[in-house]
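This report refers to the structure that appears directly beneath it.
A protein chain is absent from this complex, but the other protein chains hold their places.
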């Protein structure tokens, strides 16, 4: 899966794009998990593979920072952006993992909206990464990610209200709350990526 | 509400003071929410407005960093401080939001102590922001914020112990725990602001 994304001579921009593409895969797996008739175990396995591929990309970036004398922007910023992209994958992986771990068979309807937000965030982030080279058109990306984060937050709150409406028993609430919080955490992690990109642009401007 | 705080030609110090003043408003709204006879919905609405005003101040700071050639201290530090101040508001907003969302009618008594700590932290932070210009008298501010954070932590732990003492049923514990955790999170966020101010002073010294 990784090779598909990985050009022979990859620059930092290529590696960041690669990292973001792993997140597109991850968000697609989340949406597969929500639709019936899919093997959750098989999806969890593919998510684990995507997560490992993302880890390798992260380490390629760190290794390249080590071995490169001149970097396109501050070494620390490269490091922060790489870790932030990695954090998104970890949160998406956690969500899938908890569904399996808690043996949850059905999720609240609004989780679909959370996952749609995650898919859109992943696409936007994958589109934004190449723009790091020119630092162009990044404002639209931040603004849209922030708008999506607000949408996701509304869904998250509606889910919480429903969980506590009395139709679920406490243990079920605990399980489902952990899962929707992972999804919300993944959305927030996308916003953090956008904030770091914003910081880099601020410094490079 | 914002205009009240916003001088015509505001410097970075003015903007940080403005950001801190939004937190004073937020902490006051929290204390109003705890006293009986107030409309929680109306308070939540005013908190939302305060939160939006705080967001605008944060973005004014970022825009100014973009458009200013010489900044009083590192661009990244300005960015970090602005985000940290914004995080406090988000946590206070979350607390109010959860009270409404979970339809909680009465909170544990000690939440009053948490909110008193938040009000004191907000006042101290608002007083400290102008001192960033001279870097003077900031030690007292850090020390006092840390002392307050410890006080808040003690209240938080007492509340947790009571929640699990058996008088509350599981779902109620889940709801109240989320709310007191948001309040504790807001206090921790004030400590993080103080730590960033400390870092800035360390670097400028």
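For clarity, chains are labelled A and B in written order, and residue numbers in each chain start from 1.
Everything below uses one rule, namely that contacts are C-beta pairs under 8 Å (C-beta built on N, C-alpha and C of every residue); 3 or more make two chains touch, one makes a residue touch a chain.
Because the structure is a prediction, the values reported are computed rather than measured.
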item: Per the touch definition above, residue among B:78, B:95 or B:160 touching the missing chain; value: B:160
item: Residue in contact with the excluded chain [from B:31, B:45, B:151 or B:195]; value: B:195
item: Contact footprint on subunit B, counting only the chain that is left out; value: 157, 160-161, 164, 166, 170, 173-174, 177, 195, 198-199, 202-203, 205
item: Sites on subunit A contacted by the missing partner chain, in the whole complex; value: 62, 65-66, 75-76, 79, 83, 97-98, 101-103, 169-171, 174-175
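We adopt the following convention: only the chains that are shown with their structure count from here on.
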item: Separation of mean Cα positions, subunit B and subunit A [Å, integer]; value: 28
